[in-house]
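Inspection log for the structure reproduced underneath, given as structure tokens.
Yeah, one chain of the complex is gone here, protein chain that is, but the others are all in their spots.
Just so it is clear, A, B and C label the chains in written order, and each chain counts residues from 1 on its own.
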Amino acid sequence: MSILATNKVRLLVQGITGNEGLFHTQQMMAYNTNVVAGVSPGKGGDWVLDGKVPVFDTVKNAVEVTGANASVIFVPARYTADAIFEAVDGGMELVVCITEGVPVLDMMRVKEYLKGKTTRLIGPNCPGILTPGEVKIGIIPGNISLPGNIGVISRSGTLTYEVLYSLYKEKRGVSTCVGIGGDPVKGMNFVDVLELFEADAKTDAVVMIGEIGGNDEEMAAEFISRQMTKPVAAFIAGISAPPGKRMGHAGAIVEGRSGSAESKIEKLKSNGVKLADYPEQIATLI
Amino acid sequence: MSILATNKVRLLVQGITGNEGLFHTQQMMAYNTNVVAGVSPGKGGDWVLDGKVPVFDTVKNAVEVTGANASVIFVPARYTADAIFEAVDGGMELVVCITEGVPVLDMMRVKEYLKGKTTRLIGPNCPGILTPGEVKIGIIPGNISLPGNIGVISRSGTLTYEVLYSLYKEKRGVSTCVGIGGDPVKGMNFVDVLELFEADAKTDAVVMIGEIGGNDEEMAAEFISRQMTKPVAAFIAGISAPPGKRMGHAGAIVEGRSGSAESKIEKLKSNGVKLADYPEQIATLI
Amino acid sequence: MKLHEYQAKNLYAKYNIPIPKGRIATSASEARRLCEELGGKVVVKAQVLVSGRGKAGGVRLVKTPEEAEEVTTSILSMKIKDLPVRKVLVDEAISISKEIYLGITNDRAAQKPVLIACGAGGVDIEEVAQKTPGKIAKMEVDSLLGLRDYQIRDIELSIDLPRQFWRPFGEIIYALWKVYTDCDATMAEINPLVITADNHLVALDAKIVLDENALFRHPDLADLRDIDGEDWAETQGRKFGVSFVKMEGDIGCMVNGAGLAMATMDIISHFGGKPANFLDIGGGASSEKVASAIRLILADRNVKAILINVFGGITRCDEVAEGIVRACRDVASDVPMVVRLVGTNEDKARQILSGASLVYADSLVEGAKKAIDMVRKEDK
Partner (left out) sequence: MKLHEYQAKNLYAKYNIPIPKGRIATSASEARRLCEELGGKVVVKAQVLVSGRGKAGGVRLVKTPEEAEEVTTSILSMKIKDLPVRKVLVDEAISISKEIYLGITNDRAAQKPVLIACGAGGVDIEEVAQKTPGKIAKMEVDSLLGLRDYQIRDIELSIDLPRQFWRPFGEIIYALWKVYTDCDATMAEINPLVITADNHLVALDAKIVLDENALFRHPDLADLRDIDGEDWAETQGRKFGVSFVKMEGDIGCMVNGAGLAMATMDIISHFGGKPANFLDIGGGASSEKVASAIRLILADRNVKAILINVFGGITRCDEVAEGIVRACRDVASDVPMVVRLVGTNEDKARQILSGASLVYADSLVEGAKKAIDMVRKEDK
């Protein structure tokens, strides 16, 4: 079953009647993902995709009728926080938020609200989850990955595809790929997902794709050295990026020296993680 | 050790420099309660009660210096919610709030904030906790109770003393007495405390003192029938009270028929609780 | 603290909740003039702080200024549940196509604010709630997060509101939520919220109860208190800082603490007596407050005996005793008193009272029985 979702999922699409929502619902269904409902305020009662998916005005209503237990969010950024709150109140076990451009203050409020609740949030600004051959929640292309035993976690979008594709070309299979998104304030982080991979019987090794900024990778390095028995290989993007535009002194004080590609690479290496120089190299490291 | 607190407690008094705060701190110390600090914004650095208790400006500061792990609150009603938030953020395991007249919206916010946190809140508008012969947190007179095996829970103030006194006159000892307060929105309720008494090796029977309004007693009755093995006796005040001034239709819709003394007495009786006709009778029922 | 309908409507109007055109009148001639201004067809509504005015004849539809004058004369001479009517609200009459119930209150069980709506509003709403609870939509709100748009949509769905009204209805719900939180209301209600014949939403009635404990945050709202419109004894009680509710019996009670005060009434009833009032002097009462409370009890001519029951914790028994002595000195009264004082400074109190002609009791049961006996003697 790999991590986070199975083909038993009863998926709800929030923002299903938008262009992206509709297109990717089709793609997810083509991958045999069990999409049971859509939500689009004011359009409850409609059916989309040749009458295959019923649309509801609210998550609560959709859950009452269809028993949805997971949600993927495609609503515009200004409504995204509300959509996440609604999904949490609706009792979703898993929420995958694809939308990019969500205000950071909204996300900080979301994070406070999630405390003490059982909902797992992936994203926002992420490509979602793909368990090859079984289920796809989000927008990761389904045709560049084979089922297998490598877990993939990434903060990036298209860079994830690049890595999946390079594994695919080497005929290396993936248990689950989780795109956690690159926003500063988000749902699950590297450590949360590494924990799931460590516990997952179908996963034997993990590929981690990070980038500059924040200290998620540094935290992950510590977790790997402390808790992981499975091998981990990583690529960190941004070693040649221009020095970040720091936010005044405050940013420097809070982040200190962490956040640079060098800091992340060094920390990961010293905790036993193999580092790739470029994405395509990663298939050779595990 | 009975429930909620022992003589190992390291107690902090918020609002220690006010009249009530100072008087009752003295009383608690006279009962050998381990008061380690007081908080009074703007008075940090002072010492009160003949230099026995240091005063701090904030809970955080008091905790850093004295290792306080429980707090009792005597601050004016308009600052009470803030004082509770501060106590929770300060990592208190137990907060006993004596102050009466706290706005209900403040308390609803407090309740949301407490979710997922480990702090236990008693009150507001309550007399606090007394474990006879061991520790006193609050304002329950210490001289009307003997150590023993009866747990007492009450929504009322002076009525609690009346019941304690009648047990005292019959030489019946008390394990712990918890005054949970009568406010509509508060910390621990009957069920929470019953659960602790059920699990407490020092408690063999429980006395419960309720009153009209709300449905805490009804919930307690269900809990007692489902989960309690220890005998419970109760007194419910208000059978001759004028019909409550209901808050419009809304109150009636929300509360339905529950809330009256009859409803509570009937519900408790039918779930195996012995009911006293008047407070002094309760000692004869257990 | 309850507000009058017209006060609640003014408050709602500030939050852009649509209300009928209307004004307050304190005389029949004023009502007549308002009726003319409003075009002839109006509703005259008694402004009293109790419910049930409709059934008491305090709300009347009239069609002419003459009729308005006549009806107002009659309403202003009414008493509704003992309260005199001193003002009427004259509102334009509205053609109603549907009545909705909308309210927000504190749900004690959930420990949260709860929004309540029903597609069948009006005076029978409580019956609807009992007989067909499925028709009532309830929505708990997280008071840190506040009311969210999707919760409003869920309510609208639950009461089968036609979609054309979602937007204006949603705005009214949100405004009512703002009133509730901004003003520290414990209850804010619109019943009925009507859809008019020409498809507008209008709040036809309005009811707000404010949290007494939060009035310090709202001096402007505290000023709205209508002392003339309240029960006299309650107002007096509030003035002295005691909690007082008049009842029908003949044994006056003075107790410290609400729970003990109720228990004292209960025990009087249990042994066959009838309490004349609920009176809680609170914690740490001064002798002055005690004296005022006794005077308040004695103002009730039905009172034939007084039972004073004080369990001193914060409250000092000697203060109470001094209050009793003072009251006995000030008021010429031959109503007998039974006094039971336990706790802080109990001995001092006994000393202070040693000269007074009082009956002592050691326990609550004894006190109640003695007071009942006194009344029985009196009655013979």
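The rule is simple: contacts are C-beta pairs under 8 Å (C-beta built on N, C-alpha and C of every residue); 3 or more make two chains touch, one makes a residue touch a chain.
What you see is a predicted model, and the numbers here were worked out from it, not measured in a lab.
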| item | value |
| --- | --- |
| Displayed partners of the chain not shown (whole complex) | A, B, C |
| Absent-chain contact - pick from A:Ala77, A:Leu146 or A:Leu285 | A:Ala77 |
| From A:Arg109, A:Lys202, A:Lys230 or A:Lys274, residue that would touch the chain that is not displayed | A:Arg109 |
| Options A:Thr66, A:Asn215 or A:Ser263, residue touching the unrepresented chain | A:Asn215 |
| Identified contact with the non-displayed chain, of A:Asn32, A:Thr158 or A:Ser270 | A:Thr158 |
| Those residues of subunit C which, in the complete complex, touch the missing chain | 144-145 |
| Interface with the unshown chain - residue positions in subunit A | 20, 77-78, 100-109, 111-113, 127, 139-141, 144, 154-162, 165, 182, 184-185, 209, 211-216, 219, 235, 237-242, 247-256, 277-280 |
| Sites on subunit B contacted by the missing partner chain, in the whole complex | 41-42, 44, 57-61, 82-83, 85-86, 89, 109, 113 |
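Keep this in mind: only the chains that are shown with their structure count from here on.
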| item | value |
| --- | --- |
| Starting at subunit B, fewest touch steps before arriving at subunit C | 1 |
| Greatest separation from subunit A - chain, by CA centre | C |
| Gap in Å, rounded to a whole number, between the CA centres of subunit C and subunit A | 54 |
| Whole-Å gap separating subunit A and subunit B, where each centre is the average of the chain's CA atoms | 46 |
| Shared-contact residues (touching 2 or more other chains) in subunit C | 142, 145 |
| Junction residues of subunit B, two or more chains touched | none |
